[in-house]
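Here the complex is missing one protein chain, while the rest keep their positions.
Each chain gets a letter, A and B, in the order it is written, and its residues are counted from 1.
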Amino acid sequence: MSHTSRRAVLLGAGALAALPASGWSFERDGNRKVLVFAGNQGVPVLDPHVRYDWSTRMIQQSVYDGLLKYVGAPPRIIPWLAERYEESADGLTYTFHLVGNAKFHNGDPLDAEAVRFSFERGLKLNAGIAWMLKDFLKPENIVAVDPRTVRFTLDRPFAPFISYVPWWYIVNPKQVAANTVDGDNGRRWLTENAAGSGPFKLRRFDGNTLIHLDTVPDYWKGWPMGEANRLSGVIYRLLREAAPRRAALQRREIDFGTNFSPDDLEQMARLPGVAIENHAGFTTFGIKFNCQQGPTADINLRKAIAHAFDYESLITIHNGGARLMDSPFPTGMAGHVSVPDMPRKDLEKARVFLARSRVPNGDIELEYVHVQGLEDARRIGLALLDSLRALNIRVNIVGQPWTTMVARGSKPDTAPNMTSVYVTPVGTDPDTVAYQYHRDSWGLYYGMSHYENPEVWAMIAEARGMVDQTRRMAIYAEVQRRIVADQPELFGMIANRTWARRDYVKDFEFSPIRFTGEVDLYPLWIQG
Amino acid sequence: MASRSLRLAGFLFRRSFASMLGLTLVTLIVALALLGPWIVPYPDDVAGATNLAGKLQPPSAAHWFGTDEVGNDILTRVIIGARLSLLVGLGITLAAAAIGVPLGILAGTAGGRLREAIMRVTDLFLSVPGLVLAIALVAALGPGIANAMLALVLVWWPGYVRLAESKALSIREEPFIEAARVAGAGRLRILWRHVLPNSISPLIVKMSMDIGQAILAVASLGFLGLGAKPPTPEWGAMISIARGYLPDWWWYAICPGAFIYASVLGFNLLGDGLRDILDPRSNRG
Partner (left out) sequence: MITYLLRRAGLAALMLFGLICLTFIIANVAPSDPAALAAGPDAGRSQIEQARREYGLDRPLHEQFLRYVTDLTRGDFGRSVANGRPVGQDLARYFPATLELCLLAMALGVLAGVPLGMLSAVFKDRWIDHATRILAVSGIALPPFWFGLLLQLGFATALGWLPTSGRLSVFTEPAAPITGLLLVDSLLRGNGALFTEALSYIILPAIVLSLPCLASILRVNRSEMVEALRADYITAARANGVLRRRLIAVHALKNAMLPTLAIIGLRWGWMMSSTVLVETVFDWPGIGLYAVSSAISGDFKPVMGVTLIVGLNFMIANLVVDLLYGTLDPRLRDA
């Protein structure tokens, strides 16, 4: 309670509230500033080996460090805890050399054993990030060679390996051991506590309301804005509804906010002192057809729908802040090619395909399922409904909880005819997206289409183990073309990533590899 | 005699400003529900037509209450929504009464174990937080108007059991029932001829009020995202979406809310007025 709150000023007298927003200044803690960030999603589980989503990872990235780190647009991988690494010619062995000065918040040195322990923990808990590496890496094949060297030996070559390493955060083995109850490997404790080495440490954690982070003054990596401008800390505030979030930014109760609707952003851009961040994203939106069961198992019907859909509506719904997909891969991903003849609205063609299908006159009803509460997906459903009226196809728009949607999608006979799915690739390697079209992904949320093409499957499986990058990328180019030709989904758009912030927040660095809404808090500071 | 008491009732009703207001509001809502499709300016807007170019327009001569986030006319959708809300309110109330009243009369006249069993189950449901239970149920079954109705009927019927049972109990002891029994009338006949007619007044009053409350309950579920599926124009769901467009597009939320308020107010005032006439002794709480 050392700082006075601008809220107190607001409460003092109603009359004050009528003053222009510039009447207040940002939050301070002593002589340093506190940045307040607001989002619509809590952080239920902070444990870096158990859970990730945008809000969770934003906090994880702040309190933990990884061996490597993603930065910039297009995303690059830069050395972090590891100052360098080597890859063996056969693609099996990776050796990481750690920096010498990294230490955990409690003062313990961050050494090779901590790295080994963390990767082992991630694999053993078999949750969250485990899927990325567990089929290629066994815990016993991670070796702490000396305090500053760790060696990973993979079971077989796995090209995307390095692209996943940045998401494996290093926890302090001693703290985990000290807080292990009933052999839970510290799981219970790490849900609401942190044992990291990152630029911030936890001050107050209530994952459903507010998280207060303090900067670590002697962070081993130093602070890019210089000691004088270093913040006191960052508050992540959960504001579920857009309107209060917006009002808060307007009144300077928050300095940075996300999850604003395109319409809201347009209004906010006109406010003095508010800056809008608007960047090309990496998250694809597609409508997955059920390729095994029901009317959409018919490729001609799928093509008919793909040519009847009004793609422009995707752009309009985002007030221009979106690009149509020109491949199953997002632009900016390694190996992405622009596939010619991507379906666009063409009713002539659509009718031709419909005539060839098993329902030449339409007169069917198709179910369109979206995650309950996702406003954009609902509006796209309305646009789809309107588009398909031209083919005499009715659309039943259903919002379902995530759990129900996933449960239904796990089997071809229960998977909806059409499911709207957003996918953010976790790495820059093309395999991350390509593998979603492999047989192994059937039944997972991005594999709800139960897409079947053994030739494509074989190509995908071959490419992920290849060391020769040129040949590998050639295969992916072919994979993209084949998938588009089979139309397992209606390839939609990639929406821009947007934030609104006060203009005194400096050095925001965008990287599309982060999740929608996620921001790297490390470089941020407040001027003035 | 009958016409005189009817005229007296009419007089009493007219004297009360509140009851007249209720009657007027209900008449208006019913008229809108009946005439809706013929009087709305953009009938296509409820069938799923989208006009993204004209989204979120402020109120104007063309769109009295503005347009929504996909360019549909809000007035049109609200008026068509009246029909849905009214049907849903009526449906829930009738279904709840159809389940509750027979059970209540049965419990009240049968007595013994049967009564005990019926009333305990009723008490269980009465002691359950209705809205919370309905939310859980709709979340489990999946959103949709049918599931919302099902959930609400499930939490609504016990009220009718209570009402019918207490009426049946009180009438059972009346001399004219005794007389009928002595005269050899069967149980069913007694029920039909004496118990039911005597329960009708409080029943009408309760149903009138419940239609209003059911409309409100469905709108509440809609607001929480558990009501009608798009593009069905449901008032609560509209407010739920409109909430994301506050405060700049405030008119979007105002209109459907005002309609909910007006119709629930109407049915409650009407029920109030009816109670004063039909059931003056119970004018409590």
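Assume contacts are C-beta pairs under 8 Å (C-beta built on N, C-alpha and C of every residue); 3 or more make two chains touch, one makes a residue touch a chain.
This is a predicted model, so every value here is computed, not measured.
Visitor: Which visible chains touch the chain that is not shown?
Guide: Per the touch rule above, the missing chain touches A, B.
Visitor: If I consider the whole complex, including the chain that's not displayed, which of B:Leu141, B:Ala180, B:Ile204 or B:Leu278 touches that chain?
Guide: Considering all chains, including the one not shown, the answer is B:Leu141.
Visitor: Looking at A:Glu86, A:Asp146 or A:Glu241, which makes contact with the chain not pictured?
Guide: Checking each option in A:Glu86, A:Asp146 or A:Glu241, the one touching the absent chain turns out to be A:Glu241.
Visitor: Could you tell me which of A:Arg84, A:Arg156 or A:Arg204 touches the chain that is not displayed?
Guide: A:Arg204
Visitor: Where does chain A touch the missing chain, residue by residue?
Guide: Chain A touches the chain not shown through residues 1, 3, 5-8, 10-11, 14, 17-18, 27, 34, 36, 44-45, 50-53, 126-128, 130-131, 134, 187, 191, 204, 207-210, 212, 235, 237, 239-241, 243-244, 247-248, 251, 253, 372-373, 401-404, 406-408, 410, 426, 443-445.
Visitor: Just the residue numbers, please: which parts of chain B touch the chain that's not shown?
Guide: 16-18, 21, 120-121, 123-124, 127-133, 135-137, 139-142, 212-213, 216, 219-220, 223-226, 236, 239, 243, 246-247, 250, 253-254, 257, 260-261, 264-265, 268-269, 272, 283-285
By definition in this document, only the chains that are shown with their structure count from here on.
Visitor: Any idea how many Å lie between the Cα centroids of chain A and chain B?
Guide: Distance between chain centres, rounded to whole Å: 45 Å.
Visitor: Note which residues of chain A are touching chain B in the complex, please.
Guide: 241-243, 247, 261, 263-264, 267, 313, 316-317, 372-373, 375, 378-379, 381-383, 385-386, 389, 395-401, 404
Visitor: Quick check on the complex: what are the chain B residues that touch chain A?
Guide: 48-50, 52-53, 55-56, 69-70, 139, 142-144, 225, 229-231, 241, 243-249
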